[in-house]
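Reading through the structure tokens given below for one structure.
Partial view: only certain chains, each at its native spot in the assembly.
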């Protein structure tokens, strides 16, 4: 199997990751990780370094649980897109490393008034707002011909609030 | 021809699609579709499903006509970028399927004052605003060694206003 086929397969793991996250589909998300995968969130400090946020998650089942229980569900008319870009990928046999940028967009659709759209409205109705950004730094391993995530660091550009903390 | 070369060719069809859309170049846009291609716009409902918006367009000539007659032209100083990301591509011989995320940005350049830029301005002048988002779900077929779109679904995250409707 060529490196290029693997490089695309690795990139598509992240493409499935963002779709699962945006759909709040914990099962699909968890299936991308090995049972002993280590997932860490780190937030950027004012000085340019990163500090850990919370404890690491260990394994796909923990990832699935977190997506379904800790991520805020979309409100009616709400949606989200995590987009990734500028991947740098190294494949070495059954191991791979990927670094990518991400931006998270929060979508809020406007509800159609019961009397129909006002005469001066045209085109799509709602807002698309970038709300988070950072880097994903990810290690993968080939398991039974499929690439699975074994380490995933979410490097957020911003601090994360824990009320009162 | 390797799958990976095809996968890139397929992705670049979408890269040409967004450039043609942003340039409002109907001819370039239409040339990416077969004569019997089916193009559908679907808008997301509050409950997470999709509903059709308008009638399907059939064929590259209809796409060309729509780009030139139904898309709002950019005002002076205006521009647009449809960006696509997180492609998932399957190639099977002379057929291919691609799913991608998209975000549309509306650009409005500030006009340079006749007396020059004020003393407190620095850097690029204007606004970049995300206004639409969703997924493209696309089937392609290889025709005379070129990949052409045979089905293209634009899955918008938001409703589309038709004044008074």
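Every chain is named by a letter (A and B) in the order it is written, and numbering of its residues begins at 1.
Here is the rule we use: a residue touches a chain if its C-beta (ideal position, glycine included) is under 8 Å from a C-beta of that chain, and two chains touch if they have at least 3 such contacts.
No experiment lies behind these values; they were computed from the predicted model shown.
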| item | value |
| --- | --- |
| Complete-assembly copy number [criterion: all chains share one sequence; 2 shown] | 3 |
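The definition used in the following text is that only the chains that are shown with their structure count from here on.
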| item | value |
| --- | --- |
| Intercentroid distance (Cα basis), subunit B paired with subunit A, Å | 23 |
| Residues of subunit B that touch subunit A when the two form their complex | 2-4, 7, 43-44, 46-47, 72, 83, 85-89, 101, 103-104, 130-133, 156-165 |
| Sites on subunit A touched by subunit B in the complex | 2, 4-5, 8, 12, 14-16, 18-19, 76-77, 79, 81, 83-85, 105, 107, 109-112, 116-126, 128-130 |
